[in-house]
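Removed from the display is one protein chain of the complex; every other protein chain stays in position.
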């Protein structure tokens, strides 16, 4: 079976690229690193590939694809073999990237698998970084994970496990036996992907970028509030993942960002998922901080 | 080839178990979780196994072994197959642990491979933790890595790569072409093990425990200084690994602890080691903070 | 006119002294420093007097008095001169304290003025502190301010200014011209006392203790949640005062504590109060974090 090395990037479509750049580049503080026609490529100073986010123009906001890097070059071809539901992306079709495949989850989330990607230069004085930290805006270190919405999280999670090798790390189990949400990983991160339930089939809740310290998330809240950006919810600490969080939406597109710090890592190969029962739901979502279940703004999602 | 899932534990021998307990349990804040005769087992609130540190009585301070958990149960046997330089450790010989093998690096560092280990209960209110955070002392989250001293780090590192699958992440290259030190990992941590050069063959520099925030390391410095414990060096930030660090020695044994936060993670399967040349050595050791090369106290090590 | 040097202490009455000690001493981490009969005296490691909090037994929770230290010894007598609404407290009547006077605000808040008070020893290794920091619990540095409830904050604030020399630093002005709340100081702290409106005449909203870093408040939230203590609201940042806050109630008495960090200081002798208008109320209360106006638990107060 193929193995996933990491979340690579998220390709967003926005009705207002310049407006979205104000948010992701100027306020969040990602670096604009390349353009291809009207599509803009960005990454953080601790991202090691050509891009971790792209902004392409489109009539309405949607996620074009969520891309995963495989552990070996041959995994991309291996994955495509014998499947007729994948589409090949040729080298350079997405700037910086080699041959890749696109495909959909049963619920319609669009994914991409790739191995070849142009490396970011190591251009900071702190030579393991691709650029100077703290040059502008919030300045997170790197992309962390994605959170998707599905009308059947149990099915989406099973598919993620069987098809891509994700393992369940934490989940919410309802009294009727159904799964409200699952947090899955293939790396040592508590999760690389989460799936939460909503009546709509394939939606996008957020992409998360990581900051080294909880204090960096508090500083982000200060910066966002000076720009009068509605903070959806946070800062707070999740019970699930234990991470410090803050949610904010790009006002030009509605795509949501989670600024994220401090979640724990999983090294155990025989990890038993942490199960939060329905009556523990509130604590699982929020160890301390805002009631996420009650946050109206948190219910909005963008489409695939 | 076998795969290593994680650093499991470090088994320390100390001439003064009670004195060492004052340090590791009362001041560092690990939880004492079990005893077997005069040997005491400890772990942090975010360690998920029976123990991550043990303190056994002995005439002089030394490291009995550094233990690695394999990714699969069969890896332990697989590793031992055909080798005549391993010693079997029977189940229960080390409390909480199943069948394991012990063996030495070419320089004489004693390692252990195991898979079976009693799991820590999830007994905190924050249910993914094995115990309450912040109950006493410094209260780090979990064990992180070990740092060893070798008279031939290049050879030790090659052996670690060929035998146990560690990959080079960062290294210091001297003008004469030799390697002064290597930082290697099998997980997404920048390093699970480091090897630095010294004239003595097999020595132990430190075991590191992780804290979520740089501020937690500063708080640790306050606590240690209130106990009049000589802080070897730090707080500071390494160039290599980018981590916030602080070094302190158990006064009863001389074994050194690094309190560690914020190092970056490596997800790239084709990671190219970051090379620090001799003239960048100082910056590699210390991005900001104390001059580690000049810190006399940092040169002391304990034996295997 | 007399001058106030500082908030000295808050004398609380609790129906359950031992229960309240579990909260204030064991969880919040104040040091128990003395007893007088059933009354217990506590202070933080950065408080410089005999006590900053006392817990006395009583049928129901109430505030016995809020005590202010004068700048000069003669101010106590000067204040009492010609007033027939003060009551003298003889030396030792309150342990550690010299001669003092007690009196009430027009709304019935009970205050004390004193100058003579036994000094705390400087017993920490960090010799400006009265005790070791971080020895147990949340471990705040020192008492900071009090927040009172009044049915007429404008009148209470005028009285505080005319009688005790407090200056208005920030206030909330409603559309009908009334003042919803005032934040007043005599020190460089943004405020030593706040008065907020409620239909009941003389109530106590909270006493605040200060922590050096926002991260220390986040750590406090972790500790409180491990003890299943309902966090009333927070962490968050106030607009007014700019401080990081977290509210929690002593479950044994209902008296509320604010853990507080980072508010700005006022050095200007001609400070013009920052006025928050009714439509800015939410932002004034919460720069980021929980909606305090909407927090039901925040409305509860204890009596004088």
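The first chain written gets the first letter, and so on, giving A, B and C; residue counts start at 1 in each chain.
Simple rule for what comes next: contacts are C-beta pairs under 8 Å (C-beta built on N, C-alpha and C of every residue); 3 or more make two chains touch, one makes a residue touch a chain.
Keep in mind it's a predicted model, so treat the numbers as computed, not measured.
Colleague: Per the definition of touch given earlier, which of A:107, A:213 or A:241 contacts the omitted chain?
Modeller: A:213
Colleague: Which listed residue, B:53, B:149, B:244 or B:266, touches the chain dropped from view?
Modeller: Only one of B:53, B:149, B:244 or B:266 touches the chain omitted from view, namely B:244.
Colleague: Taking the full complex into account, find the residue in C:94, C:212, C:226 or C:258 that is in contact with the omitted chain.
Modeller: Once the missing chain is taken into account, the touching residue is C:212.
Colleague: Among B:39, B:110, B:173 or B:215, exactly one should touch the missing chain; which is it?
Modeller: Selected residue, touching the omitted chain: B:215.
Colleague: For chain A, enumerate the residues touching the unshown chain of the complex.
Modeller: Spelled out for chain A, the touching residues are 124-126, 132-134, 136, 213, 215-216, 219, 222-223, 225-228.
Colleague: Could you pull out which residues of chain C are in touch with the chain that's been left out?
Modeller: Contacting residues on chain C, toward the hidden partner: 5-6, 46, 48-49, 69-72, 119, 122, 126-129, 141-142, 170, 187-189, 212-215, 239-240, 242, 261-262, 264-265, 267-269, 272, 274, 276, 280, 287.
Colleague: Could I get the residues of chain B that touch the absent chain, sorted low to high?
Modeller: Where chain B meets the chain not shown: residues 213-215, 218, 221-222, 224-225, 231, 235, 237, 244, 287-290.
Here, only the chains that are shown with their structure count from here on.
Colleague: In angstrom, rounded to a whole number, how far apart do the mean CA points of chain A and chain B lie?
Modeller: Taking the mean C-alpha position of each chain, the two centres sit 31 Å apart.
Colleague: What residues in chain C touch two or more of the other chains?
Modeller: 213, 215, 222, 225
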